[in-house]
Every structure is written in C-alpha cells, then in structure tokens.
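Yeah, one chain of the complex is gone here, protein chain that is, but the others are all in their spots.
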Amino acid sequence: MSEELVRMEHIKKFFGRVQALNDVTLSIRKNEIVGLLGDNGAGKSTLIKILSGALRATSGDIYIHGEKVDFRNPTDAIAHGIETIYQDSALVPQLSIARNLCLGREPIKGPRLLDRLDHSELSRVASKLLKQVGITKEIPATTPISALSGGERQAVAIARAMYFESELIVLDEPTNNLGVDETRGVLQFVRNARDSGHSCIFIAHNIYHVFQVVDRIVVLRRGKKVADDVDPKSTTIDAVERLITGMAL
Amino acid sequence: MRLLQKIFSSAEFGPLILLIGEIVVFTTLSPAFLSAGNISNLLAFTPELGMITLGMTLLMIAGEFDLSVGSVFGFAPVLMWTCYNTHFTSLFVGFLIAMGVAALIGFANGWLVTRLKIPSFLVTLGMLLVVRGTALYLTSGFPQRTWSATSFLTNAIAGEFPVGELRIYTSLLWFVGLAILSGYVLTETKTGNWIQASGGNPEAARARGVRVNRTKIMLFVLTAIISAYAGITSSIRVFAANPNSGTSYELEVIAMVVIGGTALSGGRGSIIGTVIGVLILRVMRNGIVLIGVPGLAYNIFIGAIILGMMALHSWLERRHYAR
Partner (left out) sequence: MTKLVRLLVSCTVAAALFLPISGSAEEGKQVYYWVSHGSPSDPVWTYFLQGAEQWAKDTGNTVHTSFHSGDVPSHQEAIRAAISAHARGIVTSTPDPGSLTKVISEAHAAGIPVIIMNTEDKTSGRDAYVGGDNIAIGHRWAQYLVDHDFVKKGDFVWMPVEVPGATYQKLETEGIDSVFKPLGITYEVTEAKLDQAEIITRMSDYLTANRSKIKAIIGLGDLVTGSIKRVFDQVRVKAGDIPVVGWGNSPDTAQEVIDGYVNAAMWQDPQATSYMALSMASMAASNIPIGFDISVGTLYEKAKAPTYLKVLQGASHK
C-alpha cells in the first residue's frame, strides 16, 4: 500500500438548503488513478471543486501528506500540488503551447528588470513535456492553442500539470466532448502522467472510459459515498452501474 | 524566401498592403503628398495619437478599453499650463503634477474595473465625462496660453529640428522609442505573456497564478500617463491648451488599434500592426485634404477604410485557421 497523498475527511457541502455532499471521506494514494463515479447530482463535481480550491466545504477537512490545509482559491490548491484539468482545458487560446505550459511561472533569463522570457527554455520544456505526456506528432511549441484539437488541448493541460510538479491531477470530465480517437489519446496521457509519478482522480460519466484507466473506483450517490476501493479488474461494469443507480443486485 | 513567406502570412500583412496602396494612390493624385513639407506635416501630428494607441493596444490585448484617453489628453496640458500661468509652480513641477494626476485617473479606472467588476467600457465612459467636465470647469472653457514659455522641458518633449529637408519633432523619437519598448514588452517578456493571458482567458490565467488585476490596473495607469504626455506634447506643438482638445480621440485611437489587427475581444494583438494602423488613418486624413475630397465626404472614406479592414481581417483569420 503506497503512501497516502490526499485525504478529504467528513466533507459536507450545503448550497443554501440543498445538501450536495453528506459526510464524504476519501483518500488518494501516491501513483494511483482513482475514478470517481456517480449519476447526475451525486456530488462528484462538487467534491472535485472543493479539492481544487474552487469551492469551500461547509464542514470537513483536507489533509495533504497528513497536514491540514485550507484552500481559499485555485491558486492555493496549485501551490499545494493539486492541479485541475477542466473540460475547456483552462488554456489561453491565443497563446502558444509553450507559453501556456509555463503560464504563471515563465522562465526568465538575464537581469530581472528586463523581464526577458527565455524562449529556448520555453521550447525545451514544451517538447519534453509533450513527449512525456505521449504526443508523438511533431507539433511546434509555438503553435497557438486555438489550432489544436480538443484532445491535443487536454494533453497540453495535462502536460502543464506535470510541469508544475503537481502531485495530484484532478480531471473533471476530460473526455466529454471528444471523439473516439481523441478519448483514447487522453486516457493514454493520464496513464503516462501516473507512470511519471503523478496521482490522478478522474471524474467521468462514461464508465467504459473510467474502467480502461483507473486503479480504483469510488462511487457517490446522492451526496454520500457508497463504494470505495472497487477494483475494476475484479468487478463488472454492470455491478458498478448498480452501485451508481442504487438498484438491487 | 522564408522571411518573405513569414511576412506574407503575418497578421500585419493586410494592413501593410493597404498602407502602401494608400500612399501609391495619394502620390499619384497629388505629387505634393510625398514632398518633404507634407511628410514633415504627417510626422508632426502622428506621434501624439500614435503614443496613445500603443497604450491602448496593450490594454485591449488584456481585454479592456479606455474611453477616457481623449479627456485626459485635453485635461493634462490644461492642468500643467494653469499651474504655470498662475505662477503656482514651475513648468517642470506642473508637468509632474499633470502626469501624477493622470496616473491617479488611470488607477481609478483600473480599480473600478477590477475590484468592483464594472465593465471598462462603462467605467471609462463615466471617467471621460468627469475629466472633460473638470477641464472645462477649471478653465471656464477658455484655453490656456502656452507659447510664452519655451524651456528645456518643452524642447525635450516637442522640440523641432531639421533633418535634411524634413522638419522633425522630438515627439517622433519618443513615439518610436515607446513603440519599440511596447513591442518588446509584449513579445519578449513575462509581463507580455501575462497581458495576453489576462485578455485571452482571465479565469485560467488567475488560476495559474497570473496577477490579472494587477496587470490590468498597471495598463490603465500606463494608458492614462501616455495620454497625458501626448496631450502635453500636442499643447507645446500647437501652442494651445484647450480644454476641448482630444474630443473623440478615443474612437480614432481604437479604430487605429483595431485596423492594425488587435482583436476587440482581447488576447491577441501586435504593436507593429498598431503602428501601421496609425499610419493608415493618418495618411488617409492627410491625403484626402490634399487631393480635395469634399469636406463633407471625409467620414465616408474613414468609415470605408475601417469597414474594409475589418472585412479583410475576418477573411484572413478564417483562412489562417482553416489551414
């Protein structure tokens, strides 16, 4: 059993009088991909948003490497090593791949006053990361994001998470609007990320996608955790579906 | 060959062709167009509007507008010359006061936009009225005299000197210098990356730790300072500090920036394109007076250029992304 990376304990979240999360405890270990499944309104997105710093829990705690943390915004989460990949990749479409990858922490050369970008370092980082994430096509690092396909953009977003040496990459429905080939590509990128030493937690609607990639499945239903440590290799899609909908075996 | 190809496919190519076409047409219709006298004439007024467009370009790339630039252009020299003419301060101190007040105006614009989240269009529209009204009230509408004073400062800002047959103002040098600096900042620095990100996808930028608000406030302050400096330059050169000067400049500036290829929606733009845009509109204004287009038909030409460029940009963009 590898070391625990992140633990969310007794998380409750209310939106007004609607309870979105009811006492959810979840932990993620190093070097694993966790699949978070559940039907619409189960609370997956809410849980993920709390983890990524976009929302704050009504009650409950988050621990990273055993130490309690408080995320006031996504930047805090990133500072603690948690990166989130959204459906729209949160990339700047007009900027190049290299500039997007290093956005916020651009490499500088020369005196600080000149604020000069280190273009060769930018290119170097870009090619290294794109290769690491598994993009085999020759895409120049100066290509603007707007010229990439959906799958390629997700790859860049994942590569960015890897550049920032995040320990946990949170993926919120990353394959939602992608075609078959692109989906396969993104799933492979996620595997590559894990193999490079980054844990991932992956929400998806599509159980088939999740099954292909995760090490362990967690199921939420109506704000409560109803299953944990489900090994995809030793269960069926059917069984998991029933956990999601709550139908009896 | 590769350089030629790069030039052809750049966003600035369309505007460049238009500029060259304009110059060809005007020269053919009026040989005086390329005379030393007329070129000197063109280069006299161009730096003043041109400087403002540089600040506006960076601001628009960051996703914001500043409609108060014309008012600040008119207000700053009025403030400076009032301080001097009423013997309140020396000219240099008056200059510093005017620039300082402009910085405050820019800061107010930036603060209202980023903290209170009011669209910049509305904030700066309100500021336009406040500043213009202040200028009129301060002077009761009367222009301030300026030509009784020449000093090291006025020579440095808008001094005249001959270069062969041409008559050049120092403001042209400041404009060129500022253009080079802006271009450098935009393309070669971390700040430039942040400016583009703030306009292209501010939420994503914020999440990555980019100080979006700070960047925008800085750009509002910069634009205001540049507008003030441009207004002061103009007042020295034309020997008048009129509280009404600069009226409608904001729209002219935005038109120049957009013709040069900067997107109205932010995230994308170029300083070279802006400079070409400045020249396109200035050449048109100068040329149509020279060749005798009926005074009442002016705006048709200016409007036609703007529309034509927009259509061209849109066509080029579709081609570029279809590849």
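A and B are the chain letters, set down in written order, and residue numbers restart from 1 in every chain.
In this section, a contact is a pair of C-beta atoms (placed from the backbone, for glycine too) under 8 Å apart; a residue touches a chain by one contact, two chains touch by 3 or more.
Quick caveat: nothing in here was measured; it's all calculated off a predicted structure.
Student: Sort by label and list the shown chains the missing chain touches.
Tutor: B
Student: Would you mind spotting which of B:Ser68, B:Thr170, B:Thr215 or B:Asn242 touches the chain that isn't drawn?
Tutor: Checking the options B:Ser68, B:Thr170, B:Thr215 or B:Asn242, the one contacting the hidden chain is B:Asn242.
Student: Which listed residue, B:Ser30, B:Thr187 or B:Asn213, touches the chain dropped from view?
Tutor: Final answer for the missing-chain contact: B:Ser30.
Student: Suppose we count only contacts with the excluded chain; which residues of chain B make the list?
Tutor: Residues 8-9, 13-14, 17-18, 20-21, 24-25, 28-30, 32-33, 35, 37-38, 40-42, 44-45, 48, 136, 139-143, 145, 147, 234, 237-240, 242-245, 247-248, 285-286, 288-292, 294-296, 298-299, 316, 319 of chain B touch the chain that is not shown.
Everything that follows uses one rule, which is that only the chains that are shown with their structure count from here on.
Student: How many angstrom lie between the centres of chain A and chain B, each centre taken as the mean Cα position?
Tutor: 44
Student: Chain B touches which residues of chain A in the complex?
Tutor: Interface residues on chain A, with respect to chain B: 74-75, 78-79, 84, 90-95, 99, 103-106, 108, 114-117, 146-147.
Student: Residues of chain B touching chain A in their complex?
Tutor: 185, 188-193, 196-197, 199-201, 203-210, 263, 267-268, 321
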